[in-house]
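Please read the structure below before turning to the comments.
Yeah, one chain of the complex is gone here, protein chain that is, but the others are all in their spots.
Now for subunit A:
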Amino acid sequence: MKILAFGKIAEIIGQEELQVDNFPNTEILKGYLYQQFPDLQKMKFSIAIDKKLTSGDVSIPMDVEIALLPPFSGG
């Protein structure tokens, strides 16, 4: 599945897009990300599935677009 990274997260990961195997839920996805990119543990971010914000641990359907969103700072 495709993961999009924005803002500071894209800097930590070193790219704006990642291709990874499917993860069943957002907790397992986070565990993977924390292991691959330990600096992510120090920051707050939200996860969007198909452009909808999630909260808590939610299951990840197949063929969705995941996005990692640091705290918004528009305006």
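Operating definition for what follows: contacts are C-beta pairs under 8 Å (C-beta built on N, C-alpha and C of every residue); 3 or more make two chains touch, one makes a residue touch a chain; residues count from 1.
The criterion applied here is as follows: contacts and distances are computed from a predicted model.
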Worksheet item: So which of "Molybdopterin synthase catalytic subunit", "ATP-binding cassette domain-containing protein", "Sugar ABC transporter permease" or "Methylenetetrahydrofolate reductase" is the UniProt name of the chain that got left out?
Response: "Molybdopterin synthase catalytic subunit"
Discussion item. To test your reading of the contact rule: which positions on subunit A touch the chain that is missing from view?
Written reply: 4, 6-8, 48, 51, 67, 69-75
